[in-house]
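With one protein chain removed, the remaining protein chains of the complex are shown where they sit.
Right, chain A next:
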Amino acid sequence: MSATPAQDSAPLLRVEGLKKHFPGRNGGVVRAVEDVTFSVRRGTITGLVGESGSGKTTAGRCLLRLVEPTGGKAVFDGVDLFGLSPHEMKAYRRRLQIIFQDPYSSLNPRMRVSGILGEALDAHGLARGKQRPARIAELLTMVGLSPEHARRFPHEFSGGQRQRIGIARALAVEPDFIVADEPVSALDVSVQAQILNLMQDLQQSLGLTILFVAHDLTVVEYLCDDVVVMYLGRIMESGPSRSVYARPRHPYTKALLSTAPVPDPDFKRERLILNGDIPSPLDPPSGCVFRTRCPYAGDACAEIVPPLDPIGPSHASACIRQTELVAAGIL
């Protein structure tokens, strides 16, 4: 999908300096998310990508206050979500929704589909009385299921169908913004495309703004207008998908992209293979968190925490050797 110009100059959501620390073993601190700043433009899909353990899911949950953030701001339509009382937050729960990764554990096995969707409606006093069955039928039709499915239990559906129910539940309250937490990672490849197309259609027809959390870069390239790359709780690079994919300006992004398969047998590319695993967020490396696995890391990388420097129109990269590497033809 091509990047559409922002309809509104102010972004729908601006995350500033988001931090989430968990208490670790032996009094340590797990820095799951550290100083994360990005914006999501109205009516667009932004991809939040990274390996497992990069903090992308935690960041997404913090935005909905499902996990209480340690610090930072999330300005949604002019209001800082993190400054709201639980009571004030309830009104915003109608505007921000989430779709989960696991279509099995995200639906209560003891509730019928009508109950699952009805709970969402009841929470905000929507579609009461006679309108209720009609609204449930409408929601099911919207996500490509049939109104008769309302009487069934989750176990009677396939993974893809269950994910559609999860999407219908999120849409039941007519949200503006949806955090999609790896919504297709648990599905078969053939079903993934159907769900992605559904999300894209719904995004366009309902004018939704979506934060799409994923570890699969090909999915993000296909779907997202903007992309934010995270590693060990920090942002490595962010920018419009087109420019990030065409020309990654951070060694980590380049490494991630070089592992993505390309459907062309003659395609040869320089591979940038990373060794080892992502370090523990309990004891992150000093300076640049990526330096322990970066093939271009120098001495200075251990000293300085690289700032997210702008390098183009809304494109930014957190690498102190970025100019050097570009000059050397590596990036």
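Some observations on this one:
Here is the rule we use: a contact is a pair of C-beta atoms (placed from the backbone, for glycine too) under 8 Å apart; a residue touches a chain by one contact, two chains touch by 3 or more; residues count from 1.
Simple rule for what comes next: contacts and distances are computed from a predicted model.
Only one of "Cation:proton antiporter", "Carbon-monoxide dehydrogenase large subunit", "Cytochrome c domain-containing protein" or "Peptide/nickel transport system permease protein" fits the UniProt record of the hidden chain, and that name is "Peptide/nickel transport system permease protein". Considering A:Pro23, A:Pro109, A:Gly276 or A:Pro313, the position touching the chain not shown turns out to be A:Pro109 (whole complex). Of the candidate positions A:Lys19, A:Arg135 or A:Arg152, contact with the hidden chain is made by A:Arg152. Of A:Val15, A:Val49 or A:Leu64, it is A:Leu64 that touches the chain left out of the display. Screening A:Phe76, A:Phe100, A:Tyr245 or A:Phe290 for touch with the missing chain picks out A:Phe100. Contact residues of chain A toward the unshown chain are 61, 64, 66, 89-90, 93-94, 96-98, 100-102, 105-112, 115, 119-120, 122-124, 148, 151-153, 155-156, 166, 169, 173.
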